[in-house]
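Comments concern the structure below.
The other protein chains are all here in position, but one chain of the complex has been omitted.
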Amino acid sequence: MSTLRVTVWNEGRHEKKNPAVQKVYPQGMHTVIAQALQAQGLTVGTATLDEPEHGLTEAVLNQTDVLIWWGHLAHGEVQDEIVNRVHARVLDGMGLVVLHSGHFSKIFQKLMGTTCNLKWREANEKERIWVVDPGHPVAEGIGEYFEIEHEEMYGEHFDIPAPDSLVFVSWFAGGDVFRSGCAYHRGRGKIFYFRPGHETYPTYYQPEVQRVILNAVRWVGQPSGAKVTFGHRPQPLEPLSTT
Amino acid sequence: MSTLRVTVWNEGRHEKKNPAVQKVYPQGMHTVIAQALQAQGLTVGTATLDEPEHGLTEAVLNQTDVLIWWGHLAHGEVQDEIVNRVHARVLDGMGLVVLHSGHFSKIFQKLMGTTCNLKWREANEKERIWVVDPGHPVAEGIGEYFEIEHEEMYGEHFDIPAPDSLVFVSWFAGGDVFRSGCAYHRGRGKIFYFRPGHETYPTYYQPEVQRVILNAVRWVGQPSGAKVTFGHRPQPLEPLSTT
Amino acid sequence: MSTLRVTVWNEGRHEKKNPAVQKVYPQGMHTVIAQALQAQGLTVGTATLDEPEHGLTEAVLNQTDVLIWWGHLAHGEVQDEIVNRVHARVLDGMGLVVLHSGHFSKIFQKLMGTTCNLKWREANEKERIWVVDPGHPVAEGIGEYFEIEHEEMYGEHFDIPAPDSLVFVSWFAGGDVFRSGCAYHRGRGKIFYFRPGHETYPTYYQPEVQRVILNAVRWVGQPSGAKVTFGHRPQPLEPLSTT
Partner (left out) sequence: MSTLRVTVWNEGRHEKKNPAVQKVYPQGMHTVIAQALQAQGLTVGTATLDEPEHGLTEAVLNQTDVLIWWGHLAHGEVQDEIVNRVHARVLDGMGLVVLHSGHFSKIFQKLMGTTCNLKWREANEKERIWVVDPGHPVAEGIGEYFEIEHEEMYGEHFDIPAPDSLVFVSWFAGGDVFRSGCAYHRGRGKIFYFRPGHETYPTYYQPEVQRVILNAVRWVGQPSGAKVTFGHRPQPLEPLSTT
């Protein structure tokens, strides 16, 4: 198996505007995520909103096996043309890992078909992430639950299609639950949504979180079936009765 | 339980242009479908593409429990504003039954998040529709399979999300198979896709087909849970530790 | 639609042995559940472990559209012959609602194929039950969550097959989550598992709990498809090529 080629996409605006975020992620969240994956031997590049074509040119996407997506402030600035390009690549087999506030990105909404809306609260509260599908490869190596001491709360109802596999459910100290790890097949591609990662917390430095992202990259990066075809096929595969 | 209010939407163009279709459906496919449902005691209206707002005003949709959708030639002429209106109503609990070439309608694509593409062939071939989920209410009363003597073929791969319940699989004489009955939950709404109904065949007069549509209307028209809420909720439901 | 015929099965041993349970349920939990359903116009009978054939004779089951199951202390005393009888009836279309400690009953384990094991704790803690599939009929009329002030905790991992629809997720004050409302299709039958109902709490008197049980009975009691057939069928439906 050749090395997976990953592109970590980050909106990158919080890091420019907000000193609190700069302090936690001086080179951006994408850099921390990318380094964690590189340390595991994957081939990793990064791309951000303010690059030409948001850094997601045809050339980049064609050499990407797995795309990771983090966005929040500027979902509306992502050009529809790029969204459509990513969408087509996912349906053609590119894996996609959507993180945290990426739930409201155009690409995730377009793939899900729903609003992807949810509840949220910033109260420094504890999140405990429980494994509910221990047979799923994304749950490998993290124990039956792990905790993030301080996170933003995301709560149900989360307006998504029922996942093909629900891997994690979060418990929040303030009384909410959330489907935190959701696996989907769409076209020839695979998608994993993973909840944690508010920009003001050091969540992406936490080993368990890095492990889940690595697992998710490997899962969505698995091989897909042969290219399927569509459209008019006038010739039957079997002879039709002439009666 | 009060009577279900159904709106049958039909593009209605084939019937205007094509004498062969006029002959089979002189008053339009929607009329045949509507009459079959009225005969079962449902409250049924119709709407077509060429009416103002395609016949799908806010007032109409707000009094519709279940919308049936048939389109083919003019998917592109359906205004995005109306598509968004229908989409919002489905997520808020209105049932949707999508028929045949409606697979390529904007509303179905938007709800599915995929291309909804497939293979097709017009060769008068036999379709045999097998029940694969006999516990599903949409399969009630039709036996373990039924046949349509002449239909257009639709073949895999059908680019949809895996259905929440797969109810029917079609066998075609020419060598293809197709997932013909697909049930989905999206938001507070329910969706059923049912394959048959090419405009040149008298498919919608066939009792088994009418029975499936009736079953599907009842299934997507079932009650939904209480209205959910979204967005910022600053107050925890439980007191947070102050440590 | 004719009236649903429900049989409420209760092990009935706690009520005989434990004064604390007698005080809460002097005529047994089954009586409270049965009365709540009768008040909604359903036809309801009861059956308990210590009756001949556990009250589940062929005659009783053949006139039962929906069976409700509560057991705990004496799962092992339920005769395999009766378990097999119930199993066959479920696969043939009878609905089944399994409550609380019924998770460990022979019938639920046999239908699930897994251990159905879980974590538990008796600490009088608060349970908050969240709706995660608001389009599901079992969630009708209860709001986006409801609370049970004092209940036994059940926690993940819950060793069940992923539900066909996951309707509820519970939050527990002590830090656990649980998939509390799980809908399944098996054969021609439908099954709903609903978590609450520890014997020492007045849970089955709570209106929201009664509403969920009523909804679940209606959902599993929906019609099923025509009887399917199995086995040797030597004659092809279509002529085979003789080449």
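A, B and C are the chain letters, set down in written order, and residue numbers restart from 1 in every chain.
What we mean here is this: a contact is a pair of C-beta atoms (placed from the backbone, for glycine too) under 8 Å apart; a residue touches a chain by one contact, two chains touch by 3 or more.
None of the values given here were measured: they were computed from a predicted structure.
Participant: Wait, the hidden chain, what does it touch out of the ones we have here?
Facilitator: Displayed chains contacted by the hidden chain, ordered by label: A, B, C.
Participant: Of B:V132, B:I148 or B:V228, which sits in contact with the chain we cannot see?
Facilitator: Reading the full complex, the residue touching the unseen chain is B:V132.
Participant: Footprint of the hidden chain on chain A, which residues?
Facilitator: Spelled out for chain A, the touching residues are 93, 128, 131, 133-137, 139-144, 164-165, 173, 185-190, 222-229, 237-238.
Participant: Even though one chain is hidden, which residues of chain C still touch it in the full complex?
Facilitator: 91, 110-115, 117-121, 123-126, 153, 155-157, 159, 161-162, 164, 173-176, 184-187, 228-238, 240-241
Participant: Just the residue numbers, please: which parts of chain B touch the chain that's not shown?
Facilitator: 128, 130-134, 144-145, 155-158, 162, 165-166, 169-172, 175-177, 179, 239, 241
To be clear about the criterion, only the chains that are shown with their structure count from here on.
Participant: Copies chain A, chain C: same or different interface, half of numbers shared as the threshold?
Facilitator: Same residues, largely: of all residue numbers at this interface, over half are found in both copies.
Participant: With centres defined as the mean C-alpha position, give me the chain B-chain C separation in Å.
Facilitator: 31
Participant: What whole-Å value do you get for the distance between chain A and chain C if each is reduced to the mean of its CA atoms?
Facilitator: Taking the average C-alpha coordinate of chain A and of chain C, the gap between them is 36 Å.
Participant: Among the residues of chain A, which are close enough to touch at least two other chains?
Facilitator: In chain A, 155-157, 162, 175-176, 241 touch at least two other chains.
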